[in-house]
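For this depiction, one protein chain was excluded, whereas all remaining protein chains were kept in their positions.
Then we have chain A:
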Amino acid sequence: MSSATKASRIGEELWKTRVDKVNAELVTLTYGTIVAQLCQDYDGNYQEVNKQLEKMGYNIGMRLIEDFLAKSGVGRCANFRETADMIAKVGFRIFLNIAPTVTNWTSDNNQFSLIFEENPLADFVELPDDGRAQDELWFSNILCGVLRGALEMVQMQIEAHFVSDVLRGDDTTEMRVSLVRYIEDEMPPDEE
């Protein structure tokens, strides 16, 4: 628990001192427009939209990790639990000013859930009522890609996906993150 409180303090401190703020509506509306445009471009093929969002996030994450490390100056995490706290309490804090709850660890410490109490990307959003978006579209899927991209750059291959979203009428917004493996002694694959 101490690593979590430590991370919270770092996140809080950075948010106050090192982070440039922008208007929240700017972010919300820009992201919302991107998703709406993708939905239109892919003609309501929400699986494809999810995939594209994830890919965009991946490309963001690969760059963002550099910024994150430069801003925070934190060192290597000792284990995946510490990584999780770092993501939730520092990463999300400085980029979105939220601190999702880390919970539901598996016994092997390789899988956890992030519960988002608030999600600035999804403010004002109501999914289209075409009967499919509610079941197929993960509106904030870009975040999964960001985590995957960022952690890949620091030698962790992970898999992240949303399991519930308040936009779909669920009680919580929950993302499941699983560590696949630590990448050792190899260059990051340049697939995109």
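Quick note on the criterion: a residue touches a chain if its C-beta (ideal position, glycine included) is under 8 Å from a C-beta of that chain, and two chains touch if they have at least 3 such contacts; residues count from 1.
Keep in mind that, in the parts below, contacts and distances are computed from a predicted model.
Student: What is the protein name, per UniProt, of the chain that does not appear here: "Trafficking protein particle complex subunit 2/Sedlin", "DNA replication complex GINS protein PSF1", "COP9 signalosome complex subunit 3" or "NEDD8-conjugating enzyme UBC12"?
Tutor: "Trafficking protein particle complex subunit 2/Sedlin"
Student: One chain isn't shown here. Among A:43, A:108 or A:126, which residue touches it?
Tutor: The missing chain is touched by A:126.
Student: Please output the residues of chain A touching the missing chain, sorted low to high.
Tutor: Within chain A, the residues touching the omitted chain are 25, 28-29, 31-33, 35-36, 39, 123-129.
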